[in-house]
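Note that this complex is displayed minus one protein chain, with the remaining chains in position.
To keep things simple, chains are lettered A, B, C and D as they appear, and every chain counts its residues starting from 1.
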Amino acid sequence: MYNNLQTFLLLAALLFAIGLYGVLARRSLIAVLISVELMLNAASINFMAFNRFLIPEPAVGQIITLFIMAVAAAEAAIALSIIIAVYRKLKSINVEHVNELRG
Amino acid sequence: MAMQFSDTTFLACLVTSILPILSFGLIMIFTRENPKLSLAISLTASTIPLILAWGLLYKYWGIQEPLVYNLRWLYSDIVKIPFGFLLDPTSLLMLTIVATVSWLVQVYSIGYMGGDPGFGRFYAFLSLFAFSMLTLSISSGLLQLYICWELVGLASYLLIGFWYEKFSASEAGKKAFVVTRFGDVGFFMGLAFLTIYYGNLEIQQVNSAAVAQAMPAWLITTAALLIFCGVMGKSAQFPIHVWLPDAMEGPTPVSALLHSATMVAAGVYLIARIYPFFSASPEAMTVALAIGTITLLLSSTIGMVASDIKQVWAYSTVSQLGFMIMGLAAGSFFAGYYHLTTHAAFKALLFLCSGVFIHHFGTNDFFIMAANGARKLKIPMVTITIAALALAGIFPLAGFFSKEGILGALAHLDNKIWLFAGLFGAFLTAYYSFRVIFVMLFPREPIFQIAAAHSHAEEAHGSHGHGHGHEHEEEHGVPWVMNLPLLILAFFTLTLGFLQGALEQFLTGHAGHHEISIPLLVSAVGAALAGIGLAWLDWGAKNAKCVGFLSRVPALENFFIQKWYMDHFWRWFLNTFIYGLFSKWFTYNDRRVVDGGVDAVAFSTVGSGRYLSRYQTALLQVNLLFMVLVMAGVGLYLVMGR
Amino acid sequence: MAEHLTNFPYLTCMVLSPVIGIAIILFLKEEQKFLIRAVSLVSAGISLGFSIYTFVAYDRALGGLQFVEKYEWVKGFGISYFVGVDGLNAPLLLLTGIVIFTGVLTMWELELRVKEYFAFMLFLVTGVFGVFMSMDMFFFFLFYEIAVVPMYVLILIWGSTRKEYAAMKLTLYLMAGSGLIIPGLLLLYATSGLYTFDLLKLHGVHFSPWVQKLTFVLLLFGFGVLAAMWPFHTWSPVGHVAAPTAVSMLHAGVLMKLGSYGILRIPMYLCPEGFQYWSSLFGLLAICGIVYGVFVGLAQTDLKYVIGYSSVSHMGIVALGLATGTVDGLNGSVFQMFAHGIMTALFFSAVGYIYDRTHTREIHELGGFCKIMPVASAFFITAALCGAGVPGFASFWAELLVFIAAVRVFGIGGLIALASIVVGALFALRVVQNSFYNEPNPKFTHLEDVSPFLGLPRMILIATLILFGIFPSLMLDLIKTAVVPFISGL
Amino acid sequence: MSELFSLAGLSFLLVVGMTLGGAFIAVGARNIFHNVLGLALSLFGVAGIFLYLNSPFLAMMEILIYVGAICIAICFAIMLSEPLYRPRPPRKPIKLLGAAVGAGLVFVVFAALVKKTAWVPAAMRSDDWSVTTIGHYLLTRYALIFEAISLILLVAMLGAIVNAKNGRGREES
Partner (left out) sequence: MKAVALFLPELYFLLMALVLFFCSLRRQTEPSKDFRLFLAMSAGGILVGALSLFQQGSLFFASYQVDLFSQVFKLALAGGVFLVALICHRLPGVEDRFHAEFYLFLTTCTVGMMMLVSAVELLTIYISLELASYSLYILIPMRQGDGIDVEAGVKYLFIGAVSSCFMLFGLSYLFGATHSTYLVDILPKMPALLASPVGLLGLILSLAGFFFKLSLFPIHFWAPDVYQGGANQLVAYIATASKVAAVAILLRFAALGSSYGYSFAQILVFLSIVSMTLGNLVAIIQKDFKRMLAYSSIAHAGYILMGVLTLSESGYTSVIYYAVAYLIMNFTCFMVLSEVADDGRDLQIAEFAGLYHRSPLLALALMMGLFSLAGVPPSIGFTGKLLIFTSAMNQGYFWLVLIGAVNGTISLYYYLRVVYAAYFMDPGDLPKVVPSPAIRWTTYALILIIIGFGVFPMHVVDLARTAVKFVLYT
């Protein structure tokens, strides 16, 4: 089972779906960010799985994953700073309270 | 083509045709404000054609082979319109008639229109008319004829509406133009059919082709009937005769020129012009005969009850035109055409005489004229009586011979009903014309009462028949420029009758050998005399009650006074169909349906924008969900579809 | 069609003259009104001169496309700058020259935002000239749009009566028409396999029937919008009413011809089978337009609306002539484009003068204007008579040819259209009677008549109408040189 | 099936369970701290999966970067922002349903894709899994990206500072 590519791909898809659900459903901006991290991880798993089973050079997938992590870190930093800015301005981090722009 | 320009006959035709239009242009552009100069230009431009026309008539008296000259005017593909002249007896005679009458009218108008602010304009329009009518009479092709025909209509419109400040005048002009246009469209359709299915509109060739049966019969009948529509319009035949009586709103010389002698005769002339073609279709001839007859009777009856002198002559014109058409349709080319000729003389005379009275008394109502002493104007009174006698068909005046000719032609027909109708018409004609004459010549006591009543009514309406009453000229009597044309026309009225044989020789190429039908002669003269006698009993006799015999049947009299309700019919037709139904409905449709549809598209575009903007919610996650769903949809399509 | 190159760029000069005029005007100050007018007049005059020259110098015996200039433009897309004169566009170039020249003279008294006005007007004219002379579909369309868009500005600033609505409606409507034109043109371009916009080259291609049918109907409706073809005409009365005088002149006089010329030049030229397929629909719409225009015009009370609807009707005649697809019909149609252009320019310029003085265009509020301003009235009455199809004016010949062709091709339909000219006469005379005849309205009796200077442009127009009315061959022989090969190529 | 009950199999199940369970907690729990803990749990699971995918190095990095850095950062952010005692409005079932449908559809698409595709391994596969190679690649083939990522991180830091300062500065003024 764990030698089967499809297991990992499905796992990643499931993780992605869970993350997506979080993004779509959660009200706290921080929870949304957490969900985004899950989705990024799902993508990492995908890359790693392909790397493990299909790819000629195994280093490539690892490096990609590594970079995704770094990007995720940067993204988290930026997102958190913006979330804090939101909180300071709107006194809330509920995404449903961020509702000025429409139409 | 260069050859043509060295040909004197051609040049004469060209000058005859072109000079008046040049005069029109010159006057309209430059000398409109200067009466004297305008008059000079216009008179020059009508005298030269007069001389040339008589010269041509003289030169080509007895001509056998027609002369044709053509210039290239507009040559498209099928449609080829040359500008050309066709000289044959038919056209030469018409040319002379037109040139003469229009010259006379121009001379007469010097007096009649003197002092009018639009004097220059008047002469310009007369010149335009002269151009169109002269060119019409010598046109070599039917399309050229049609064009002149339209221009005649235009000139008529302008001249009728000459006193445009007057509502009735402008209305009458519009009516004349539109109603004749109605017929002209038929004319044009006929020409279109001929163009398309025959291809050549040279009058000569159309005629000979019809005679030689080179055209299919259906085409001849269709085209002839359609062209006859034009004739009905221009020659004021039932049921579109209604414009002509109204056209009397124009100055009287105009009535004399256009609406009695020349323009309205154009229709009859057209039939004469393409007589071989016309007569190739028996159906068309029958229709023309019927319409001519109806017109004759209808308008004669109306003439019996009118009190406006110009109206009487107008209806008389209508009826005589019907009579001419009867003559032509009965198969006698000469009879119809000859009546046209004589009618031109005596009817122009009638109008010009009436014009003198109108000018003098400032009213159109002959009862008022009579009461004011019309008989004191000697020359006009004499000439008008001569003309009336001619109109009634009394020997030896011109009308007698021509009428006799037509009745003779009618007598040749199998169905005698046409003959009786013609005789009845002659009776009526004599009655109404002498009604006028007797009233004016021997005003009796009741006349003064009627006149008083009429003048009250006129004042109540606030209108004067003339609109330009020149009462101040009363002491001057009648100027000679007005008398001269009367005398000349009276001369023709007296003499034309004796030229019958010569004219017939000229026109038809063979001498008239009339076996004089005594019963016919007797009945014709008898009908005329009966009419005059009845008129004497009703109006002229010492103790006449001065009411028409018709008053015993008030319903009928009223029917005639209301002009057979034809005006009402057309007014109703216009209001109900043209304005009420089509115009209104189309306008509604335009605003609501067509434009509304366009606006609806625009509004729905904006509306859909408003609707779609609701998907751009302020909630991040709803937007994200939408986006994810679309992506998933695309994904599903790709995954499942393959 | 034979092409005859020229050694002097007459056409380019004709189209560039207004552009240079604009450039100069842009450097002038708003206050230098006289200079601005003079510059526009001169640049319009130069164009007029060139258009007269090409009209006169066109070698009728030689035929074909003359004064040709041709340069590669964007090679990769097969676009070239290709202009030329033949019998179809020579009259229209002349028309444009005359109308713009008289248009500038007509607006001589304008005081409001003079600089922009003349700049925009010259801009529009550039487009019109360009469309008429282009033999390359790309440039054709480019100029077409150039001609259409300034209308928005011109109506909005100098217009009257519901101008915002009218300007927006007109612009959007015409642009919607372009929305149909682009796919049509590009379909031809793409399916030809030549990847060229050159009309003459495309003419050599035999397009498959469905392409022809599709393209023809697209272009028919696309150009039909500008030609005020029924039922796409509703912008036209509204727009004419709102537009200032000279713009109405240009618009009804010239711009609407772009539509009908477009139909003639592109879809009919390139898609003969499409034309065969749709010609009865085309004819039907044209007949509807003719009949509809006169009846609706009969019910209008605003002078400009009346003229607007008469334009609908007269443009219907143009379309009818095209729809017949015969030499006579096309001759008449092109002739009618010219004649109607001049006539309607005269109409609008006469009405414009009266409106400027009285500030009303209600037929019933006017009255007796023949007494008050005889010259101005004479202009209007002349136009009205011309519109009623009286012989002696250029449009008579055109209508004659078109109707004969229409009766031949469409039978009853042609007869119906023909019959409607009775109503047309009623329609024209009704206006003349109500506004110009009868008793003068005392409110307006103090007004002055047209001065000789302002009368000049109108006189030019009348003179043109009469010149070609009396000598139609001057025009027709030229048109024929193009129409006869055109029809034989169908 | 036997492999499932081997040690490796059981521990794999454990890892997957951690991943998914953690993920469920991360998106499902109502307390934001539980979410963070769930995320950490899930990330540990992912690290385990990386182990199964032959990359202990990456597993380590995962724990270091994600669990070590990101989760802590999130905790700080939570503390800086919304107070936890604030009453939470009730959930909206429609929204949750929508989210579930969206996520579910995406999962269906991916799952179908995975199932339908014939995944073909490369013909020639190297078995060089050493960290050395990764390092080597990072400095050669991926040198540009290596630089770029540093720029990204710099930008992120600067940006975080600017945004944070921005907020405070405004509050003071």
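Note that contacts are C-beta pairs under 8 Å (C-beta built on N, C-alpha and C of every residue); 3 or more make two chains touch, one makes a residue touch a chain.
Values in this document were obtained by computation on a predicted structure and should not be read as measured data.
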item	value
Displayed partners of the chain not shown (whole complex)	A, B, C, D
For chain B, residues in touch with the removed chain	605-606, 608-610, 612-613, 616, 620, 623-624, 626-628, 630-631, 634-635, 637-639, 642
Positions on chain C contacted by the hidden chain, ascending	73-77, 138, 141-143, 145-146, 149, 152-153, 156-157, 164, 168, 171-172, 175-176, 178-183, 186-187, 189-190, 195, 214
On chain A, residues whose C-beta touches the chain left out of the figure	16, 19-20, 23, 29, 32, 36, 39-40, 42-43, 46-47, 49-50, 54-56, 60-61, 63-64, 67-68, 71, 74-75, 78-79, 81-83, 85-86, 89-90, 95, 98-101, 103
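Keep in mind that, in the parts below, only the chains that are shown with their structure count from here on.
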item	value
Chain A and chain C, separation of their C-alpha mean positions in angstrom	64
Chain B and chain D, separation of their C-alpha mean positions in angstrom	102
Shared-contact residues (touching 2 or more other chains) in chain B	621, 625, 628
For chain A, residues contacting two or more additional chains	20, 23-25
Footprint of chain C on chain B - complex, ascending	72-79, 143, 147-148, 150-151, 154, 157, 161, 164-167, 169-171, 173-174, 177-178, 181-182, 185, 188-189, 191-193, 195-196, 578-579, 582-584, 586-587, 590, 594-595, 597-598, 602
Interfacial residue positions of chain A with respect to chain D in the complex	1-3, 5-6, 8-28, 30-31, 33-35, 37-38, 41, 44-45, 48-49, 51-60, 62-63, 65-67, 69-78, 80-85, 87-89, 92-94
Interfacial residue positions of chain C with respect to chain B in the complex	169, 172-173, 230-231, 233-235, 292, 295-296, 298-300, 326-328, 331-332, 368, 370-371, 385, 388-392, 396-397, 400-401, 403-405, 407-408, 414-415, 418-419, 421-423, 425-426, 429-430, 432-433, 436-440, 472-473, 476-477, 480, 484
